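What you see is the complex with one protein chain gone and the rest in place.
When the chains are written out, they are named A and B in that same order, and each has its own residue count from 1.
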Amino acid sequence: MNDTHFKRMKDLPSTHLLGTGTPMCAGCGGLQAINDIYDILGEKTVFINAAGCMTLLSVYPFTPFRGSWLYTAMASAPAGAQGVRDALDILLEKKKIGQEENLTAVVLTGDGSAYGMGLSATSAAIDRNLDFIYICYDNEGYGNTGQQYSSATPHGARTSTSSGSMGYPGFKKDLFSIWAAHKPTYVATVIGAEPLDLARKIEKAAQLKGPRFIITLSPCPTGWGFDPQETMQIGKLAVKSGVWPLKEYIDGKIIHTKVPKIRMSVEDYLATQFRFAHLFKPERNTRLIDEIQGRVDEYWDHVS
Amino acid sequence: MYRIRFHGRGGQGMKTAGRILGTAFFNEGYEVQDAPRYGAERRGAPIFSYVRADKKPIDERGIITNPDLIIVADDSLVNIPAAGVMQGLNEHAVLLINSRETAETWQNRLGTKINIIVLPVNSSVPNPAEMPFIGAACVGAAARLLGVVGQSALVDAIHEELQDQGPDIIKANCDRALEAFEYMALYENCVQQRQAASALDYQQPEWIRPVFEKARIAAPTIHAGLTSVQVKTGLWRTLCPIIEYDRCNRCWWICSSACPHNAINVDGSTPVIDYDHCVGCMVCVAQCPPHAISAIPEAEADSEIKKSMQQLAH
Partner (left out) sequence: MMLARRLLTGNGAAAWAARLAQVDYIPAFPITPQTEIIETLSRWIDNGEIPGKLVTLESEHSMITAAGAAAATGVRVFTATSSQGLLYGMEMLYTVAGWRVPFVLINVSRALASPVTLEPDHNDVLAARDSGFLQIHCATCQEVLDITLMAYRLSEDARVRLPAIVNEDGFYLSFTREPVYIPDADEVKDFIGEFDSENMQFRASAPTSQAVAVLGGSPYSYFRYESHLAAENARIVFDEICDEFEQRFGRKYGALESYHVDDADYVIFMVGCFATKAKAAVDSLRKAGWKIGLLRPRLLRPFPGEKISQLLAGKKGVAVIDQNLSMGKGGILHCELASVLYGNKDAPPVLMSFIGGLGGRDISQEEFFEIAKQLKQASETNEIPAPRLLYTVDELRQIHKLQAIAHVERAILNRDHQNPDSHE
């Protein structure tokens, strides 16, 4: 990380590129991360979007992007990136456009698309060694439709389709590992609450070629049930409790970029959000809390 | 037929208010239609819901454009044309508005012929922006103005609609609704049902046949960047962040980086809030290391913003 431009917080951009006036919820942790990401990727990009919250970033005639945008559908944003990338390459090769007109294809989807409906299109885009960046804002549920559980919903979380006393019975899919198993150029987890770590990873991804992946955990006041102002604290807690490991996959190796020296208990994280309130009220569900803690501990036991 | 529209902001419970009134009407033996209306807007953005009630089956459908009663939970919406509060407001309709200002003040603003009734803001709450149980209060008041929905139908409806919320919340909502019901005794039965549109005398729609326009014009394509800045999402704000520049460290990055909505610009090393686009999430208030940013109710924000700007000028 010595070659990074972002050595300390003061190195982060002081002016921001993404426009204001978008209809994202107050305190949207996904938007916060996208802002930071866009500052680094810049306007020579075309964002290719799948159905989700961020689809509403561009509602005719308003767009917050300085660069370009293409909405596709829920399942096929990586295929949209394929078409755009291939077309740009063809135009470059035929000298119909010069390098100065080139753009980076950036797929932007939520977890619903990334972990579920769009996974097949993503997997194939990696097979084809597509030169693109994929950004998944992961708010751990189908947020745009009112937070139903998705393949990214954590065990025990209440959603509008897992409202029983035990919450969601399934387990959050390990998308980082699934993507990494394809051996793409780069995979990283980030979070808006750790902007320096995020900036370094986006900077690195931007300099590489081939399929590059970013999953940003996106604290969601509306879907998770917390006051919008707590977005940053909850994001930091996700990292400090070990629930959201910050890591990257590059050259076949996985590196943890921020290992909490003393991991806080997951309880400190869970207790901040209404979606886990049933773990504490009316009485404490020690078994479920311990189970969640146990899984986090198990994960970190295997981190050297 | 009664035609009633509730206006509020996302998160203020207007959908539930519409449902409670709908159920209360239903409990009184009415045929009912109720529905919320929201698009991409999020918490804080203007939304509305509406209720129709009649003794006969209801064939009308969709948004109410000729209301008998308009209920405004958040008086800051009146100044926002996009909120559509004023649609169909005329001498016939009653406007019930939750406000700290008087009916006379509103009449001076909106016209003396408009029948305006003020539901006073609950003064026991330290932060008026919070407006707890405002939906229930609006429904309680509305029931009395209508004069055909009684207390027991109202209370039953609250129980029915909030049954998942637990007894404490149900009780608080009932209390607030009945308090408002009592308060409106003077105006009982002041809402009159309007006749449906007449086929004998109607305003002819100005139809036009759209002509072909080339795809370079007529595709859903935006040929520019940054047009979203024209959307003043600052109107969603109910709480307003104010920077006390005397205490600001000029660290510059924290509030500006943290703001999910890019609404804090750094001028040199000084952060300046873009109030046109600050949606009032208060992430900056929570993040500022020297606690130089405070949260002020939007209604009091103007003077505080001025003070802050004066500090900045020095």
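Going forward, a residue touches a chain if its C-beta (ideal position, glycine included) is under 8 Å from a C-beta of that chain, and two chains touch if they have at least 3 such contacts.
Keep in mind that this is a model prediction, so the values were computed, not measured.
Considering the entire complex, write down the shown chains that touch the omitted one.
Missing chain, whole complex, touching shown chains: A, B.
Looking at A:9, A:91 or A:178, which makes contact with the chain not pictured?
Touches the omitted chain: A:91.
Among A:9, A:73 or A:166, single out the residue that touches the unshown chain.
A:73
One chain is left out of this view; which of A:55, A:151 or A:189 touches it in the full complex?
A:55
Footprint of the hidden chain on chain A, which residues?
43-44, 46, 48, 55-56, 58-61, 63, 65-73, 75-84, 86-91, 94, 96-97, 100-103, 120-121, 123-124, 127-128
Counting contacts across the full complex, list the positions on chain B that touch the omitted chain.
Contacting residues on chain B, toward the hidden partner: 39-40, 210-216, 218-225.
Here is the rule we use: only the chains that are shown with their structure count from here on.
At what distance in angstrom does the C-alpha mean of chain B lie from that of chain A?
Roughly 32 Å separates the two chain centres.
Under the touch definition given earlier, write down the residues of chain A that touch chain B in their complex.
For this pair, the touching residues of chain A are 9-10, 12, 14-16, 18-29, 31-32, 35-36, 43, 56-67, 69, 192, 195, 221-222, 227-233.
Would you mind writing out the residues of chain B in touch with chain A in their complex?
It is residues 40-45, 220, 222, 224-233, 236, 252-254, 256-263, 265-266, 274, 276-277, 279-283, 285-287 of chain B that touch chain A.
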